[in-house]
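One protein chain is absent from this view; the other protein chains keep their places.
So, subunit A:
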Amino acid sequence: MDSNWQLFLDSLWPLTQAAITASIPLAVISFAIGLAVALLMALMRISGSKVLSSVARVYISIIRGTPLLVQLFVIFYGMPSIGLTIDPWPSAIIVFSLNTGGYCAEILRAAILSVPAGQWEAGYTVGMSRTRTLYRIILPQAARVAVPPLSNSFISLVKDTSLASIILVGEMFRKAQEITAVTFEFMLLYCTAAGIYWVICLLLSALQNSLEGRLEKHVAK
């Protein structure tokens, strides 16, 4: 029991370190890129152009209709066979970004559509262009609606980064696997990793609550 306790203490820091230097950055970078993709897709969906809207719809459908694990395999293990080898980190970022883009596009679309049409018109009537009205008037109001579901997506993404262990990214879960390869203490290491994911998610939920509280003010009626 003592040696287990010692192993737990010894593995805590390397795992936490892997979470801080790999899992969380992977999630943050992918989410940032993914949101940009999602915004683009959402705007294509509501653009009024049949072609753009269809392209976005097909993209979203493919992303949501295929498993994340399979997407990772296609990019990391599949691409080399057509002559395109991508390193683990870029592969992971590409897949998680595209995945986030597909899932968050519909969230952003719904949030943008939830802003009353009169807000667009009020933007135009003070002289703003469509683009300026979008980022100055519509998106700030859409953000209030989108924050809760986007927060949930981000929390899911943090947990999903563990899948990157399979394509050799040295994030927290891969670190845990490496330690078990030497110690054979599967239960202990995997539960420790699970505990760290849980703590991270608790912290993110708390962050989400305070953010939502702050955005609650001045919401459009």
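We take it that contacts are C-beta pairs under 8 Å (C-beta built on N, C-alpha and C of every residue); 3 or more make two chains touch, one makes a residue touch a chain; residues count from 1.
The definition used in the following text is that contacts and distances are computed from a predicted model.
Missing chain, UniProt name from the options "Glutamine ABC transporter ATP-binding protein", "FeMo cofactor biosynthesis protein NifB", "Septum site-determining protein MinD" or "DsrJ protein": "Glutamine ABC transporter ATP-binding protein".
For the chain missing from the display, the contacting residue among A:Ile137, A:Leu157 or A:Ala176 is A:Ile137, taking the whole complex into account. By the touch rule set out above, subunit A reaches the unshown chain at residues 116, 118-119, 121-122, 124-130, 132, 136-137, 140-141, 144, 217-221.
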